[in-house]
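The complex appears here minus one protein chain, its other protein chains still in place.
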Amino acid sequence: MDILTISIIIMAILQIGAAIYAVIQKDLLYAVIATSVISLILSIFFYVLQAPDVALTEAAIGVALTTIVFVITIRNTERHEDKRHVKIGNKIIKK
Amino acid sequence: MVGSPVQLIAIPLFAAFLIPLLGKAWKELVRITPGVVILYLLYLSVDLLNYTIEHGRVVEVIAGWTPPWGIDLVFSPFSGFLATLMLFMGLLVWIYSYRYQTFEDYDDYEPTLKYYLLLMMMITASVGVVLTGDIFNLFVFIEILGITAYGLTAYYRHRDGAEASFKYLFIGSLSSTFLLLAIMIIYSQLGTLNMADIAVKAHELKPVYKITALVLFLVAFGIEAEMFPLNGWAPDAYSQAPAPVGAAFAGIVVKAGLYTVIRLIYTLFEVGGTYEYLIVMGLITMFFAEFAAFSQTKLKRMLAYSSIGQMGLVLVAFGIGKEEGVYAALFLMFNHAIIKSLLFMSGSYLVYKSKNKYISELNGVGKMMPVTSFLFALGAFAIVGFPPFAGFWSKLAVLTAAADSGMLLIIALILSISLIEVIYYLRVVNRIYFVKRDTDLGITKPTPQAMFSMLVLGAIILIVGFYPDVITGVLHKASATLLDKGSYINDVLSLSQTIN
Amino acid sequence: MSLGSNLDLLTVTFYGTAIALILIGLYAALVKRSLIKILIGLSIVDSGINLLLVSIGYLKGGTAPIFSPAVIDKNPAMVDPVPQALVLTAIVIGFAVTAVALALVIRLYRHHKTVNIDEIKNLKW
Partner (left out) sequence: MKKVIVLILLAVVAYYLVDVFSQIKFGENRFQGENVRDFYLDKSKNDLHVSNSVTSIVVNFRGFDTLGEVTVLFLAATALGSVLYRRKAHGEAVLFNASTIVRSGAHLLFAPILLLGAYVFIHGHLSPGGGFQGGTIIATGFLLMLLAYHDYKVSHGVLTWVESLAGLTFASLGLTGLILGKTFLENFLPIGTINDLFSGGIIPIIYIAVGFKVGAELTGVLYTMLNEKEYKKS
């Protein structure tokens, strides 16, 4: 087994790990960072699979822009996933 | 022939990029240009349709690469008929929304610009879906259609448009995921993306690929065509979008979705049992949608569910197959576009001032808004299929087609489900005319433009009702074209050049 | 750089990772209650699909589909450029849809002060 194969397998495991982390993590900011890790590894995979054009696009759009758009949204909304809100009359109380 | 089919896509795209600049010169141009463009396209499309009916289909090659290498647009009597219908409805929707009053509440320039841009591109994307002969190009057009529809659904700030839009977007994203997966499977096995080429090579596919791709396609397109159980987004989108957009959804967007299902089953794959599947899904869709419509308390949701039910009936008609079935289905699609749009357009003026749009708020509105109410009632009678209105002929055609194929059970089911439809539409008409008004809601007179669109639609219902011959010729030609798969493949691939 | 040996292992790795990503993403999109989490799920699904598509176009020993001066005369085997072009389109479209979706989330938050799907229920879900 050559070093390339081994590193690909390690990256694949990392990628799946990042995906699972992104799903179970309650802090949305960390989850978004995990998705950007997925995109980063994806971009390396594209390069390995002889698709440099796609790798460039994924690196620019997947890693940078998608992440920043998510982060802007989280900054404008809320950062934690399981915040419960209780409505009393018209007021909303955050727990 | 004045132009080529590609102009139907290229000119509105050109205009879309130009409109923001035109708006800098004179703001009214933002409103006017889309209408002028659509009018020109309609002229072009009618002309092309006449040409194709006489001379057979026109296959337009793009970038000089003949199919299966490049992308092609196919303007046949079938796809051309749908494109013309869409452009005609688009023109009426544009006239209806011209200075539509609720928009004037937002008298700002920016929202107006965005509304007209999105509306024009929604119509263009629907036309593109119908004309394209390449499966990945179809995906691109479906995405354009999706984005415009999400934007327009969320257009109003004071309603729950954003919620409906998010729902639509979520389901739409799943649809495009499945579509991509299916395209991928097809490409990996056949090495082509051209529909005619796929149709030729489809028999080379191993069954497992064929079935998986078919199921993925059906899920993806079923979402666009509002097939049960993938239509949860539709009533919300219809009811939360601005009224002209609701009419456009019923008259234009659904047609594009339905077209994809039909193209898939009639041209791409021939797998045993798909026609029966269409009939069963159509009946289930009809059944659930009509019952849901029956139990609605809000007018627009009722109309939306009724629209889904009609789509179910169209699927049944397509499932019956043969020339009569397809003819009936196309007639139904035409009638549905005309009548349902009229219902949406007039209905939304009847409950204009109301916040929640309850049906009970229609009580006695007939005396206050005689013309609009009359048009609504006309639409209601026409859609349930009372003679002598347009809807009668299409329902009759479906029943005849079913009878010819000996599907008596289906006739019975269609008739009994139609009965529900009759009941809830008559209930609404009854409220409009014979129940005393018990709310102090005011009314809003339709703008002259809106009145014009509604009157045109009403006139068409009557004309087609009394003289169905004006439309049947085109429909027969269109249905014959759809069924003739061999000539489709031949026309598209005969242009082909080989690797030299 | 070429992926020579262990093609079976790599098959499992690339296809397996892609399918795993699709499934994990779909799970998040269907089960999670936070709108942002749902969108994260959808973007993971997109990543999986893109990886699958590019993997399908790969050709053993093929070079990138670019006729640079170094390779133009050697006429090497090249990987399939078509899936790459499709993925390019899919990535850009995916970003466009995500951006619109996030704008909708911001608008929903402005109205409801929450991004939890259970609390935004003016319409039936």
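Descriptive notes on the structure:
When the chains are written out, they are named A, B and C in that same order, and each has its own residue count from 1.
Rule of thumb we're sticking to: a residue touches a chain if its C-beta (ideal position, glycine included) is under 8 Å from a C-beta of that chain, and two chains touch if they have at least 3 such contacts.
Just so we're clear, the structure is a prediction, and the values are computed from it rather than from any experiment.
The hidden chain, counted over the whole complex, makes contact with A, B, C. Per the touch definition above, the residue from B:G151, B:G347, B:G366 or B:P446 contacting the chain not shown is B:G151. Among C:I38, C:L52 or C:V115, only C:L52 touches the chain left out of the display. Note on the undisplayed chain: of the listed residues B:T52, B:S173, B:T192 or B:N231, the one touching it is B:T192. Taking the whole complex into account, chain B touches the unshown chain at residues 4, 6-7, 9-10, 13-14, 16-18, 20-21, 24, 60-65, 68-71, 106, 108, 110-111, 114-115, 117-118, 121, 128, 136-137, 140-141, 143-144, 147-148, 150-151, 154-155, 157, 162, 165, 181, 185, 188-189, 191-193, 206, 208-209, 212, 498-499. Listed by residue number, the positions of chain C touching the unshown chain are 3, 7, 10-11, 14-15, 19, 22-23, 26-27, 30-31, 52, 55-56, 58-61, 64-69, 72, 77-78, 80-82, 84-85, 88-89, 92-93, 96-97, 99-100, 102-104, 106-107.
Although one chain is not drawn, its touching partners on chain A can still be listed: residues 51-57, 60-61, 64-65, 68-69, 72-73, 75-76.
Rule of thumb we're sticking to: only the chains that are shown with their structure count from here on.
Chain-to-chain contact here is organised linearly: an open path runs through the chains from one end to the other.
Between B-C and A-C, more contacting C-beta pairs join the chains of A-C. A separation of 30 Å divides the Cα centre of chain B from that of chain C. Contacts with at least two other chains are made by no residue of chain B.
Along chain C, residues 105 each make contact with two or more other chains.
The touching residues of chain C, when paired with chain A in their complex, are 1, 3-6, 9-10, 13-14, 16-17, 20-21, 24-25, 27-28, 32-34, 36-37, 39-41, 43-44, 47, 50-51, 54-55, 57-58, 62-66, 78-79, 84, 87-88, 91-92, 95, 98-99, 102, 105-106, 109, 113-116, 119.
Contact residues on chain A toward chain C in their complex (touch as defined above): 1-2, 4-5, 8-9, 12, 15-16, 19-20, 22-23, 28, 31-32, 35, 38-39, 42, 45-46, 48-54, 57-58, 61-62, 65-66, 69-70, 72-74, 76-78, 81-85, 92. By the touch criterion given at the top, residues 22, 29, 35, 38, 42, 45-46, 49, 52-53, 56, 82-83, 86, 89-90, 93, 96-97, 100-101, 104-105, 107-108, 111, 120, 122-125 of chain C touch chain B in their complex.
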